[in-house]
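Worksheet: the structure to be examined is printed underneath.
Every protein chain but one is kept in place in this view of the complex.
Chains here go by letter, A, B and C, matching the order in which they are written, and residues are numbered from 1 within each.
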Amino acid sequence: MPELVQISSPVEEGPFEPRIVAFFCNWCTYLAADLAGTSRLKYAPNIRVIRVMCSGRVDPQFILDALAKGADGVLIGGCHPGDCHYQEGNYKAYRRVVVLKRMLHDWGIEEDRFRLEWISAAEGDKVRTVVNDMVEKVRALGPLKLGVPQEEFAEEMA
Amino acid sequence: MSTTKPTQKSYLYFPGCSLRATGKAYEESMLELFQRLEVPLEELDDWNCCGATSYMAIDEDSAFMLSARNLSLAHQAGGGRDLLAPCAACYLVLRKTQDYAQKYPSIGREVADSLKTAHLPAMNSVKVRHPLEMLYNDVGVEKLRGKVARHWHGGHIACYYGCQTVRPYSEVDKAYNPTRMDELLRAVGIPTVDYSLKTKCCGGSLTGTIHDVGIRLNYVLLKEAVRKGAQAIVTICPLCQFNLDTYQSEISKQTKEHFDIPVFYLTQLLGWAVGGDVDKLGLQRGVSGRKAIKDWMMSHEGVESYV
Amino acid sequence: MKFQREAVPEWPHQVKALPGCERIFSCIQCGTCSGTCPLSIYMDFTPRRIMSLLREGFRNEALSSETIWLCASCYACTAHCPQDIHITDVMYSLKREAIKNNLYPKRFPIPVLAREFYAIVKSRGRNWETLLVLRMALRSNPFILLGMVKSGWHLLRTGRLGFSGEKIRNPKELQREITIPKEAV
Partner (left out) sequence: MSNSNGTVRIGVYICHCGSNIGAVVNCPAVAEYAAGLPHVAVSRDYKYMCSDPGQELIIQDIREHKLDRVVVASCSPLLHEHTFREALAHAGLNSFFLQMVNIREHDSWVHSDHAAATAKAQDLVRAAVRRVVLHKPLERRQVDIDASVLVVGGGIAGIHAALTLANAGKKVYLVEREPSIGGHMAKFDKTFPTMDCAACILTPKMTQVRSHKNITLWTLSEVSQVSGYVGNYEVKVKRWPRYILEDACIGCQECIEACVFKQGKTEDEFNEKLSKRKPIYIPFPQAVPQMVLIDPDNCIQFKSGRCKKTCVEACGERKAIRFDQQEAIETIKVGAIILATGFKTFDAKRIPDYGYGVYPNVYTSLEVERLVNASGPTAGEIVLRDGSTPKAVGIIHCVGSRDERTNRHCSRVCCMYSLKLAHLIKEHTGAEVFNFYIDMRTPGKGFEEFYQQLLNEGVHMVRGRVAEVADWALDPSEEGKLVLRVEDTLAGFARRIPVDMVVLSVGLEPQEDADEVRRLFNISCSPGGFFLERHPKLAPVSTFTDGIFLAGCCQGPKDIPDTVAQAGAAAAEALALIDAGHVEMEPNTAHVIEEECSGCKTCLPMCPYSAITFKEEEHHAWINEVLCKGCGTCVAACPSGSIVQNLFEDEEIYEEIKGVLNYA
């Protein structure tokens, strides 16, 4: 049992392993990730995908909450502009991201830690490249250090 | 820093080894042509061998570093000037070096280190250009047409682009059916024929190494040119010109077919058309078709200088 | 009959790791390379067969083939390959490996040319075609010279045979430049 707990959180000991929380839209990027699977493309195991119906569902709070609660980076995957299953949810997501990026910058959070990518259902390979690239960049940055203790940050964000 | 006049873009010039020997006529005619076109040209100081094809066969890394040194010198020369490389091999190797250094970080690093040890600046983004593409894009068909000073009464020409100038790191022309040489020549009133072997290989250095094979390739090129009604061939590569020009008598003997047609450099024909001094176009260096050269181009002036 | 033990299974993977050789395993053996190659008719193995030997790990056969030396690097195969395999670059890699391992067919002077060229440039910084031709001929087959007399005479007459070879100012420095990094790396 205890040794299982150990595996369950590899970041505790050993070399730094980034933890990336991803929000993938149900119609494009989640499918692309499935395609990557069926095509057996191998990529870094540091990503944890949370499925949402549309990238437009991603509340900026989710991202800040994830960072506050120990994520070293956050990735949002949505349909390409013009391809949104709900017509324009991805545009809404984009607008929020622009604002949020500025906020994070003021918080002193490097921009490589937060990414919005358009990945269509056909682009399994892009999932691999994006995830690998992001994991490497975040690995280079090291663990996320917040100006304030995580709990406080969490308070602020909540 | 350089003194680039806003009016006329100036260029750095990388002769390469061939243009100092078998390809002398290429250099001479190019300098004469560019002077007529008022294109400022400055030879790259202390340039070295580009690394070339046969060098790559021994040791690619060194080949890249040789090129890198030239690129770095060009960067050092300043003015953000483009580097003009008339020799096909030089053009390809210089560009390949940039391409690889950028595509393969390991090579990029090695090249950078080598430059450091030589106390040279990084090669950065010097643009390597070829005269054909430069004449076509920067000077332009129209300007050339306007500069025409002599009327061509010679024969039809087959434009032979060769291989490395159009493939694969090249921006000289379309890789499959290049046409820019034809366009430039027609602009100055020199008729060209449709030549389907325009990008087939001349064998390069094979004529020196596996002689019979090299000869055979050039036979095919000459035969088809003549078959298509060409009375001369024009090239943009010293090696192509050398092979097609110097082996015609030998080919004639072997095949019992008579070949004796001029093999020009593009710069010779353009230089002549825009009124360049016939003594400065290296025309007398041609081995084959000397009579044609004389009748077509030297009948008025400079005949005496022609041995 | 070829026995599987004659193959070197890891070799193709080593080659694949070299710059320009990434796609060798994508070959579908369509023969476009051989069809477009102006020299394939003189080769003992067509380029396509070299790709096959390579993929199957028949190292000796590939490296000692005449093909890689007949390749004049015109890049036609590379430009036409439907699988975007950079065949010319693969040929270069094989040439280098052949020279390193002394595997090239002796009756072909190309490696000699390459080596002489290498030597001249290393010592002078620039090539000197005249010297190159002479040295190459002497080392491979002096009779080549006889065949060259006529063209040689032409060149002489037209002043295309340089008798004073060119140099860069400081060849030593160049030698340092092109040798040090490989030690460093």
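Some points to look at:
Simple rule for what comes next: contacts are C-beta pairs under 8 Å (C-beta built on N, C-alpha and C of every residue); 3 or more make two chains touch, one makes a residue touch a chain.
Computed from a predicted model, the values in this text were never measured in an experiment.
Interchain touches from the omitted chain, evaluated on the whole complex, reach A, B, C.
Considering A:I50, A:V99 or A:A140, the position touching the chain not shown turns out to be A:I50 (whole complex). Interface residues of chain B facing the missing partner chain: 176-177, 196-197, 220, 223-224, 227.
One chain is missing from the display, and on chain C it is touched by residues 28-37, 40-41, 46, 48-49, 80, 82-84.
Against the chain not displayed here, chain A makes contact via residues 1, 4-5, 7-10, 19, 21, 27-28, 30-31, 33-34, 36-38, 40-43, 45, 48-54, 56-62, 65-66, 69-71, 82-83, 85-89, 92, 96, 120-123, 128.
Here is the rule we go by: only the chains that are shown with their structure count from here on.
Our note on geometry: chain B versus chain C, Cα centroid distance of 22 Å, whole angstroms. Computed from the mean C-alpha positions, the centre of chain A lies at a distance of 49 Å from the centre of chain C.
Put simply, the C-alpha centre of chain A and that of chain B have 53 angstrom between them.
For chain B, no residue reaches two or more other chains under the stated contact definition.
Put simply, chain B touches chain C in their complex at residues 17-18, 20-25, 46-49, 52-62, 65-66, 69, 100, 103-104, 107, 109-110, 113-115, 117-118, 120, 163-164, 167-168, 175-176, 199-201, 203-206, 208-211, 213, 216-217, 220, 246-247, 249-250, 284-287, 307.
Interface residues of chain C facing chain B in the complex, by the touch rule stated above, are 19-20, 38-39, 42, 69-70, 72-76, 78-79, 86, 92, 95-96, 99, 108-111, 113-115, 117-118, 121, 125-130, 133, 136, 144, 147, 150-151, 154-155, 157-162, 166, 168-169, 173-174, 176-182, 184-185.
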